[in-house]
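One structure, as structure tokens, below. Some questions next.
Chains shown are a subset, placed as in the full complex.
A, B and C label the chains in the order they appear, each numbered from 1.
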Amino acid sequence: MSAEEWQAVRLSLDVATRSVAGSLLPAVAVAWVLTRLRFPGRALLDALVHLPLVVPPVVVGWGLLMLFGIRGPIGAPLHEWFGVRLVFTTDGAALATAVMSFPLIVRSVRLGLENVDQGLEAAARTLGAGPVDRFLTVTLPLMSPGILAGAVTAFAAGLGEFGAVITFASNIPGQTQTLPLAIYAATQTPGGEATAARLALVSFGLAVSGLLLAELIARRMHLWLGRG
Amino acid sequence: MLGVALRHRFGRDGFTIDASFKAPGDGVTALFGPSGCGKSTILAAVAGLLRPDEGRVTLDDAVLLDTARRVCLAPERRRCGVVFQEARLFPHLSVEANLRYGLKRAPHDATGPGFEAVVALLGIAQLLPRRPGRLSGGERQRVALGRALLSRPRLLLMDEPLAALDAARRAEVLPFLARLRDAARIPILYVTHALDEVDALADRLVLLEAGRVVAEGSVEDLTARTDLPLAARRDAGVLVGCTVRSVQDGLATLDFEGGTLVTTSRPGPPGTRLRARLRARDVAVATEQPRGISTQNILPVTLVAIDEGTEAGEVFLRLAAGPTTLLARITRESVARLQLRPGITVWALVKAVTFDHRVVRQVAAHTPPGRGEIPT
Amino acid sequence: QGTQGEAVTVFAAASLTDALRDLGAQWAARGNRAPRLSFAASSALARQIEQGAPADLFMSADEAWANYLQERNLLVNATRSSPLGNSLVLISPVNAARPVTLARDTNLAVLLGPNGRIATGDPAHVPVGRYAQAALTWMGQWDAIAPRVARADNVRAALLLVERGEAPFGIVYSTDAAASQGVRVVGTFPAASHEPITYPFALTRRAEGNAQARALLAFLTGPEAAATWQRFGFIRAQ
């Protein structure tokens, strides 16, 4: 593989990792809110979370560009006050990836949360654990298989994220040209099929490694939760 | 003092609870009643895990719940230790971490039994590193018991905590619970089907049926009544308060108001105050003083009344030994044969071995230190 | 000059990919800092530039998106030129290729048969599709052919559909047709049948004072590059 391709691999891993790391916490919070609270705007929040899933990635990228671009309502103050620029940066690619995979994580986490026996939370309450305490010591560990599954899905999806990234963060080698963008570039080149296939295989290999690792962790987790 | 008054209905026309009762500031109040009568529901409401339609729960000066005034303390602020019917251990924590869960979160000034003492007494030392998933049913319940005890609660709620323990383990844990109660001076609400647990632990009884309180009172009073569902039980009988006079060669002599009893149970050193259940079925009567008989306790008593029995062919004799009432369950045929009638004097016969040592309650503080001692 | 300083960032239409890579390498071989090349659809590139993308050069496949940026005053108008051209061809899979004469009366519908489709870019937004629509309209065929058009996302996707035998015909640029082993050009649309196919290049407003970027643009539009453009099938714009 060429140096540029290696760079794309490293960048893909970097972007996928950052995106998962960044979206995990909000995803858990949103999942908890959606599962455990009943409030008027709940359905709307649920729908908003799913938005990136239902519109084409390119449109998501376009929306992000409108919001986070230096002329956008969020991007402008970010840029002016903090000098932060997301468009065309690796962080921007991670943001686009995170937004795209957010519904996937939330779904997984919710499923994990729904299966937490509320009797155990009740037991923790009677033992004096307040809301945050029992969430951290009981709910969170018990929902961790769902979180792990969500993170893995998001990581895998992050490795493959294309439309939103190319639209929002552009296709800049070394900064935003992730593996899927490189693959795309290859398919845009006459006779690039072989390169595309090779890069797709690399992408696949990365995902497989991630999955295997997750499988190992999941097995330990199940043992740990006494379900082994 | 725990005051409970609840009204709750499941669904539109489901099961309805409408119960109110009090439990003394220390000591055990047993909730007693058939399966499905609402015992677990009441415990849940007291713990704060169920919000009843209407109700008021007070613990000493603290109002835990008052729907009229919209007060409803969160469960985690009620400091009720709960032992659930299903153990509800945290599957992701080791047994030790489960045990320490409540301990860690207890207020620093709260007192209660120490970790080692509880572990030793429940016989769970070798389970400490294990996960709950790898425990047998009984082991699980023992750990749950320890976890609740260690959370240093102001109030203990126990839902058939010993149902899954074997007899030997039960016999071992029961006096521990009794001592805990005496040392901790907190009210305990205790759900059980077993009268021996009531004997060993309960000071008051709340009899429930279909969500309502049928009778409420001291164990002594309620067990001496022959008109309650309790009397139908084969192990019904009165509880008698006693004091140990002497202990010698495995035989203890107990004084009670109205006479003396000899028992092979080991009630503790002289001076210990305790409570013995004299089951009605274990008491026989004789019209002439028996001789050459192994039965150690032969008490002169007055036959006060002959109550209807709960089985055909049986009656309850209400006997007065001084101020103390005893019940004897004998056949109607014997009543006729011996020409028993209220007012006459008879001998009540009670074997020394029918006093299980767990039917006695240690009130004195002079407990010899030993395994399971509760440092407070 | 030399290799110091920030590399020049070129935002280029995906259809320029291989030629521009080649030219980029040549530029670097002359001792310049290699440019950073970002390929995507012209539309995406234009919007990104609008949102402050650090692009120094914009090389569009379509005058419309260059106009879009120019209207927003994001291009250095003086630097805008359209040095490249392309021609529009009809292609067939290599094993089923029979020459077709493309004139005003050619009945393409008959050639397509009852079920055949003709693959090209989506006339709604892909430039090649727009040129194809114009050409077919010129031929008086558009109304008959429109329902039979397989509208691809980009030229290469249209090419792929023909290569794989899914569509018996496709309309693409001659540059793409030349690069593919799987298709053969069966006809070239008369230049008059559509607007000239041009590739507008320009410096962006942010690169106005960037000498390197200016130099690169000059190189790419200059005579040294012309041979390379030609090698990849582009023609000089009229």
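Criterion: a residue touches a chain if its C-beta (ideal position, glycine included) is under 8 Å from a C-beta of that chain, and two chains touch if they have at least 3 such contacts.
Please read these numbers as outputs of a predicted model, since none were measured by experiment.
Overall, the file's complete complex carries the labelled protein chains at copy numbers of A x2, B x2, C x1.
We adopt the following convention: only the chains that are shown with their structure count from here on.
The chain occupying the central position, as judged from C-alpha centroids, is A. Centre-to-centre spacing of subunit A and subunit B amounts to 56 Å, using the average Cα coordinate of each chain. Between the CA-based centres of subunit B and subunit C the separation comes to 90 Å, rounded to the whole angstrom. Computed from the mean C-alpha positions, the centre of subunit A lies at a distance of 34 Å from the centre of subunit C. Taken in their complex, subunit B has these residues touching subunit A: 47-49, 74-76, 78-82, 84, 86, 88, 90-92, 101-102, 105-106, 131-134, 147-148, 151, 157. Interface of subunit C with subunit A (complex): residues 9, 11, 14-15, 17-18, 36-40, 44-45, 47-48, 50-54, 154, 156, 176, 179-181. Subunit A makes touch with subunit B in their complex at residues 117, 119-120, 122-130, 133-134, 137-138, 141-142, 224-228.
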